[in-house]
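Please find one structure pasted underneath; my questions will follow.
All protein chains but one are shown at their positions in the complex.
Should a chain be cited, it is by its letter among A, B and C, assigned in written order, with residues numbered from 1 in that chain.
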Amino acid sequence: MADNDIIEAPSYEDTISLLKAKFGDKLVFRTSTKKNNRAINQKRRIFLSTDRETIYPLCEYLHGKLNYEQATSVCGVDWVDHLQVVYHITNYFTAVMVEIEVDVPNDDPHIASVTPIWGGANWHERETYELFGIIFDGHPKLERLLTPQSYEFYPFRKSYKLRGQE
Amino acid sequence: MPYNSILNWIVFTDPMQNGYYPYSVYNLPYDIGLKLWELLGGLIAWLINLLVPGNCVSTWLVCDQVANVFAIILMVVVIFAVGFIINLTMIWEERKVLGRMMDRRATKIGPLGYFQCLADGLKTFMKENIAPKKADKKIYWWALALVIGVSVLVACMVPLSGRWFIADYGTGLLIIFGLFALAPFLILCAGWAQNNKYSLIGGLRAAELMISYEIPMLLLLTGVILMTGSFNINDIVNAQYENTWYIIPQFLGFIVFLICAIAESERVPFDLSEAEAELVEGWQTEYAGMKWGLIMLGDYFRGYVACALVVIMYLGGWMLPYFGSTPVPELVFIAKVFLVFFIFVWARAALPRVRTDQILNIGWKILMPLAVVNLAIVIALRMGGVF
Amino acid sequence: MTYKYLDKYPKKFRGTGVLKPLWMTLKRMFKSTAHRPVTIMYPYEKEWVPDNYRGRPGLRFDRCLGCGICVRVCPTTCIKLVEVADDSGNMVKRPQVNIGRCMMCGYCAEYCPVDAMTTTTDYELAEFTREALIYDPRRLNFEGTNEMMEVHIEEHLLSNLAKGIEDKPTAFFDTDRPTLDASKCISCQKCAKVCPTHAITMVVVGQNDKGKDIKNPKIDNNLCVSCENCVIECPKSALKIKEVL
Partner (left out) sequence: MTEKMNADKMWVTMGPQHPFSHGLWTLRVKVDGEIVVDAEPEVGYLHRGWEKECEQRTYAKIIPMADRLCYSASMTWSHLYCKAAEEALDIEVPERAQYMRVIADEICRIQSHLMWLAAVGTDLGNLTVFLWALREREFFLDLNVRLCGQRLTTNYPRIGGVRSDMPYYFERDCMRAVEHFEKTLWEIIGLTDESSIFVSRMKGIGYITRKDVANLGITGPAMRGCGVDYDVRRDDPYDAYDQLTFEVPVLKEGDTYSRYMVRIEELFQSCELIRQAMKKLESIPKTAPYRVKVPRCVPAGTTCAKIEDPRGESIMYLVSDGSERPYRLKVRSPVFVNVSASKNMVVGNRIADIPAIMAMIDMCLGETDR
């Protein structure tokens, strides 16, 4: 198989083995302990975590080689000691969804943008930027989307307290 | 005059006997105006005579010249009032028919919901008169006044019967067409003057619409004129009574004219200039309150004129076949107008709005050739001696 | 299984593409003239709503225990316990609902252990002032309350389902009971005071070094409605709700 061929519908096992072959120990695969979840039982979810440097080549590989066509969502989580970006990426043919977790340190919240790969990630990344303050390098228009431009804080961080919250 | 009873001052004379009677035939609104003046002026004259017996003002008030002047003024009022009532009834008809077609209740105020229009008028009248700050004030107001004025004028020009007209002239239909085509130009001005992008686009669309639909309409008018040999509305109606309604030889023309008439009066499906889905309210966007109410009134006046034109040109005007001129030909005419307006409303209920490019396509590529075909049919019939 | 609509459309039009809609609307005009249009003339006639309609919450004053479960489950925190005089003149705690905040979710009726809170079919709630929107316990009473307006929880325990028992619906107020960590208890009796059903009695379990009685709460499981008042009130968190699953 040539390197630039697209595998249209890579199965669950193919995806995992190809990713392992390509990226080796940079990816940490996790297995879910859920017993009653049909999607996990029928092997339609892949959970993995990686680091900031790998995410762009990983996404490029997923999109260009494994035909994961849709970036379903990009979202941020504030784990107080660090931030986290979670990507959900779907293949339409096998309905396999890859969940990628990337940790971002609090003091340097930069990560590569995947908008050049998937146009659909555009607004998700803008939203994550404005709500968590994670800066996506290479994003075409990283501006506030839902909140007013004048906001200088990131409302979804745990440090931002709602009224009534201690 | 020695004896000053009220009956002396109120005498219902035959208008034709008035020395200054302006028309050559009997005119009913003039008659009503004259009678009204004789009642009103006679009363005033009698009252003045009671105060100052034997004065000259009383006699002057009821003399032929003065009576004629006031009769003409009152006649205009009567014609406008009747047009206004027809208009309100048309709005009521539209609401009722639309309500039934959409499977909902229509208006409910007053007997059969008839007073809803009055309630709406009152409501718009109570609103604040707002004009945009950066609008071109002169054109903003003048274009509005002229749009409404032209619409009312052209509606008043339409004769309801052989005895209900405002002026008896040879080129009646042509003048109505000319005034009818004036409004889109004024709409363009109004749209520009409001300093609003939506109204600008709406005004441009109105002009676009006029260019593409005026020409087929005039071609169809040519067909009718050729058959009759006269521009006079009376002649056209009488010719239809003598031969047959023009809808039969010119059915194609009737359909095309109906579509053009809907487009000319800017009603759904051709209400591009006020397409509320994309242009908010089109060229009327910045006209709030009673201005908007008057615009709507003017729109319905134009719709009335469009229906009346269809009736005059194709449906035999105020005549009924085999009946000739009925005792009240005005009612026959109005009934026909309502029937045609029903078709307008029906189209509004059934069809969505047409896009700009499609409307030009329909106008130039379908209606225009069909109008020419209709003209050819008319010429063939004329040359064949059928008409 | 086949397509019902896609098999027939799209169509090719041959110039008569507007006749069908014209005919349809004309038909509908005659139909709705002969029959009645579907419009409901609202202020004069009202739409029928079933008894399980979730309008404003209603309260059956006599049944209420004043346990405060509704206060805690309310997602919008629109319910507040207030003291009012009952029929015999005693001051009791009853819920007061701010309808202006209420989102009509029906949780208060659903979680009420004695079905004192109900949903009602009352949906015309407009008032002239915000103050008038606050319904005190007496005003919450709804005239036509019937048993269809009660909302019951019919949950099944997963442990029961695993055993194959499928006919024993239960609810949290039947199963979940507070349990005592006796080592933490300081015999303050607060739990007994706040218990709305008087299910908690203090029993002497021994004596401390100074010779005073050590009293521990004893919970009567038949009376308890699992309202958690004792758990919340306990200063040393000695009481915990034990969930039965």
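In the analysis below, contacts are C-beta pairs under 8 Å (C-beta built on N, C-alpha and C of every residue); 3 or more make two chains touch, one makes a residue touch a chain.
Predicted model only: the values in this text are computed from it and were never measured.
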Check: So which of the visible chains would the left-out chain be touching?
Finding: A, B, C
Check: If the hidden chain were put back, which of C:R63, C:H156 or C:K184 would touch it?
Finding: C:H156
Checklist line | Identified contact with the non-displayed chain, of B:L28, B:A155 or B:A350 | finding: B:A350
Item checked: Residue among C:Y5, C:Y42 or C:F128 that touches the chain left out of view -> C:Y5
Check: For the chain left off this view, which of C:V18, C:A85 or C:L223 is in contact with it?
Finding: C:V18
Notebook entry, point to check: Mind pulling the chain B residues that touch the left-out chain?
Noted result: 98, 101-104, 197-198, 201, 268-269, 271-272, 275-280, 349-358
Note to self: Touching residues of chain C against the unshown chain: what are they?
What the structure shows: 1-6, 9-11, 13, 17-18, 20-21, 24-25, 28, 38, 49-50, 52-54, 73, 75, 103-107, 110, 119, 151-158, 161, 166-167, 169-170, 172, 175, 243-245
Margin query: Across the whole complex, list the residues on chain A that are touched by the chain not included here.
Written below: 33-39, 44-45, 69-73, 75, 77-78, 86, 88, 92, 95, 97, 99, 118-124, 145-147, 155-156, 162, 164-165
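Everything that follows uses one rule, which is that only the chains that are shown with their structure count from here on.
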Next item on the list: Once you've mapped the touching chain pairs, tell me: line, ring, star, complete or other?
Entry: other
Check: Roughly how many whole angstrom separate the Cα centroids of chain A and chain B?
Finding: 67
Item checked: Rounded Å distance between chain B and chain C, as computed from the means of their C-alpha atoms -> 63
Checklist line | Shared interface positions of chain B, touching two or more other chains | finding: none
Checklist line | In the complex, chain B residues that touch chain C | finding: 97, 99-105, 108, 346-347, 349-351
Next item on the list: Would you tell me which residues of chain C are touching chain B in their complex?
Entry: 18, 21-22, 24-26, 28-29, 31-33, 37-39, 41
